[in-house]
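All protein chains of the complex are present and in place, except for one that has been dropped.
As written, the chain order gives the labels A, B and C, with residue 1 at the start of each chain.
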Amino acid sequence: MSNPAIDAAFTDGPAFIPYLAAGDPDYDASLEYVEALARGGADVIELGLPFSEPIAEGSTIQGAIVRSLQSGMTVDRYFEFVTELDVDVPLVCMTYYNLIYQYGNEPGPEPFVEQAAATGIDGFVVPDLPAEEADPLREACDEHGLDLVFIVAPTTDDDRLDRLVSLSSGYLYVQARLGVTGAREDVSTQTTASLDRLAEYDIPKSVGFGIKAGEHARDIVAGGADGIIVGSALVDIIADGYESDAPVEETAAELESLCKELTAGALEGAQQH
Amino acid sequence: MSNPAIDAAFTDGPAFIPYLAAGDPDYDASLEYVEALARGGADVIELGLPFSEPIAEGSTIQGAIVRSLQSGMTVDRYFEFVTELDVDVPLVCMTYYNLIYQYGNEPGPEPFVEQAAATGIDGFVVPDLPAEEADPLREACDEHGLDLVFIVAPTTDDDRLDRLVSLSSGYLYVQARLGVTGAREDVSTQTTASLDRLAEYDIPKSVGFGIKAGEHARDIVAGGADGIIVGSALVDIIADGYESDAPVEETAAELESLCKELTAGALEGAQQH
Amino acid sequence: MSETDTTFGDYGGQYVPEALMPAIEELTDAYERYVLGNEDGFMDEFRERIREFGGRPIPLQRADNLSERYDRDIYLKREDLLHGGAHKLNNALGQGLLAKYMGKERIIAETGAGQHGTATAMAAAHLDMPCEIYMGRRDVNRQRPNVFRMRLNGAELNPVDIGRGTLKEAISETMRDWATTVENTHYVIGSIVGPAPFPAMVRDFHRIISEETRRQAREQYGRLPDSVVACAGGGSNTMGIFADFVTDSPFSTAEDSNTAADADVSLFAVEAGGSSLDVDEKRGVAPNSASLSTGSEGVLHGARTKLLQDTDGQIMESHSVSSGLDYAGVGPELAKLVDDDRVTPVNVDDDAALEAFHRLSQEEGIIPALETAHALAFLETDAELGEFVVVNVSGRGDKDLQAALEETEQRDLPNAPSMGVFDE
Partner (left out) sequence: MSETDTTFGDYGGQYVPEALMPAIEELTDAYERYVLGNEDGFMDEFRERIREFGGRPIPLQRADNLSERYDRDIYLKREDLLHGGAHKLNNALGQGLLAKYMGKERIIAETGAGQHGTATAMAAAHLDMPCEIYMGRRDVNRQRPNVFRMRLNGAELNPVDIGRGTLKEAISETMRDWATTVENTHYVIGSIVGPAPFPAMVRDFHRIISEETRRQAREQYGRLPDSVVACAGGGSNTMGIFADFVTDSPFSTAEDSNTAADADVSLFAVEAGGSSLDVDEKRGVAPNSASLSTGSEGVLHGARTKLLQDTDGQIMESHSVSSGLDYAGVGPELAKLVDDDRVTPVNVDDDAALEAFHRLSQEEGIIPALETAHALAFLETDAELGEFVVVNVSGRGDKDLQAALEETEQRDLPNAPSMGVFDE
């Protein structure tokens, strides 16, 4: 039942999964930036659809969301954005449930998922949708052949883990540490513990929350991860470029270069594993 | 039992009884001012000994008290002041009970009265001492041959009036209106009512509270008063002189002239009665 | 609602990050055992503390002058007399104590008007627990006395600089803290909002308002009221006083249990009409906080409920003269009761609330919170209130003095007192 494009991303070595908020800091620049991720080696792209109350995000991604919304991002523009995007990488839409729920004429996730599928989205990550509330979205995703990726947290106990694994498709999002998104200086010891616990499950495990540099990527993949998810470290580059009014190509190049570093780190880790 | 000097003041026509606070605005000037009252025709002088909480005074006399205290007036200085004063008029000490009560080595009014008598004081008016609390002071006054003057208010009922008349010596202080001391523009109708009520009593009746000009004095004496008491109108002259830094003689002359106007008014009233 | 149900009809639920779900399961378990089951005498201890520390029972007072004005018997449920000055302590103390029973070492809370923050800070000091409060920067500025009070009670205060700096942002930020510290920390949410079991649990801590009101109404008036009126921000004072009029209470004794006649008690939830009920979709701004009256179904802060949102589902900025009502959502249980026609949602605007603030102050000698003033303003309505009306005076106005005076100055209210004495 899982999406073949996303499955494919995990077949050939560790997957590098960068995140950016669509429309950050504005629509046109954001197109360039997302394309730079692909050039940098992205295997999957998590493309954020900004929501006004992002309770799981740290200040970096909150900043991205504010910039995007202020420059006019809406749900319809997001779908346009996806359509216009020239990348050959599967896309996972990362957003909060209310936007999915409101779309279309009747409340419920189906219209949004239908439109997402039509536009070329391959899956979803919804940080405020735990297993308990996921049935309607899971069904709609199944109907339209999209993955629904669940997040596994350090606090998730074994019972919940079983349930999440059984609900998840595409990959598991392994939250590297407690807290909100944001780049950190080190690799959490919680990460290794989580990966050990997950080893028995036959689903790709992508680790996110706090990864910033190639060496983190390396250590995490060496610890058993099948993919690494990096958001805030990339958003920081956009924020810096935006603050300093840097040319779009310059920021895009920096993004591409960090992606390459992370990809290389992940590869190195895979060799150590 | 009453003091002959004060009695004498009422034998020869209406008595003019001015009030000043001793030491207002300072010791030396105040001596001049009190002496000016005598020159102006005072039959009795009510000489205020300033107390820090003068609950029965309006803002004019409060001002006098503040000036006097700030220039160093104390109880001992007050007695010196009386001794030094060169007037041939009976003196009534007007003050609040706490100062009388505290004087000397043991609490109680006797030491103060003894000293007052020795210094040449002839009587007392104590605004915060109603009949209920007056026994100790009455006794001390009797012992030393001093008068104790009680105030009769517009609210005093007939029972209280009997009692006050029986306790009072020298004269009755007839409070012309409700409220606190202070010069007014008119004669209160309460005054006439009070005087009518008092007519039957055989004790001199001096009216105070609000008398400002000769015509008030005239009307009040015409209404049956045996004396008029004037304070705030005189204190106003001192306050004006103090504010404008006028020479002491100039202020003294003004005081003398107002006294003369009031004395004349009273005389005129006596002829009408 | 059954003990394991997380919803109120279509509303409610648990829309929170996975990281929080284990804590929410643990909380649900603790709620069922301690609150519903009185395990280890939890509810006995809660009731004793809210009585001795909080000052319950709280009187139901006949407002003689308002009664004359409106030609009905107006009774005031005086939650303003509860320690801290608002109903909020019922919940803050209840959750603080529950956190203690659960072995948590730290509590956190959001606050809008600062009443929930001060209540939580007080409860934390009383229970000897470390406490941190999140408060929007704008609210920090307009509710200064409450800010001082929280600090005096030893709570840390974290101003939230995101967005407009009001309750919505403070809740989001507290959830972020909780997502980080969930293992040793309990989030004391301040109204009947958030993921299950919060809405039911917070209601159950406030249910004591309703219990007392029923008993007092019977003792003092011989029967239940014709209507009960309460302001609604999140809706905790609202459900607190409505609870036992809506359905049987797990605490009510047989003698006091609800009868068919209770359905005759009209329940009015008064929302902040702000300056207008219209919304500005473009700017994402609703100049009101009337989510029951004008909102639509959606998911916010962990629950499905009625919201102020644009057509995409982005949450709008709400507005009200009173910080404590200034929120784009509302408790899911109230949303359900409104859909069921059990609760009537109404609203009054800023001006009417300010007038009612001055009216109660002048005519009854009680300075109400600006939130409460909304409930009081509704008494001016033409609606059928009946003979015997109870208004929940959810809080006192001490925290609002400055704001009320400034807002009054900007208007031409018929009953504003002159404050000229201060210029002298």
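Everything that follows uses one rule, which is that contacts are C-beta pairs under 8 Å (C-beta built on N, C-alpha and C of every residue); 3 or more make two chains touch, one makes a residue touch a chain.
Quick caveat: nothing in here was measured; it's all calculated off a predicted structure.
All shown chains touched by the missing chain in the whole complex, by label: B, C. Among C:Asn38, C:Asn65 or C:Ser275, only C:Asn65 touches the chain left out of the display.
Within the full complex, the residue among B:Asn3, B:Thr156 or B:Ser232 touching the omitted chain is B:Thr156. Of the listed positions B:Glu80, B:Asp128, B:Asp142 or B:Glu215, the one in contact with the omitted chain in the full complex is B:Asp128. Residue-level contact of chain C with the missing chain is found at 51-53, 55, 58-62, 64-65, 78, 80-81, 83, 85, 121-126, 128, 145, 147-149, 151-154, 157, 159, 358, 361-367, 397-398, 401, 404-405, 417-419, 421-422, 424.
Although one chain is not displayed, chain B still touches it through residues 51-58, 62, 69, 74-75, 96-99, 101-103, 107, 127-133, 150-157, 160, 164, 175, 178-180.
By our rule, only the chains that are shown with their structure count from here on.
Looking at chain A and chain B, not one chain touches each of them. Nearest to the common centre of all protein CA atoms is the CA centroid of chain C. Chain geometry summary: the mean Cα position of chain A and that of chain B are 96 Å apart.
As a whole-number value, the distance joining the C-alpha centres of chain A and chain C reads 37 Å.
Multi-chain contact residues of chain C (touching two or more other chains) are absent. Shown for chain A are the residues in touch with two or more other chains, of which there are none.
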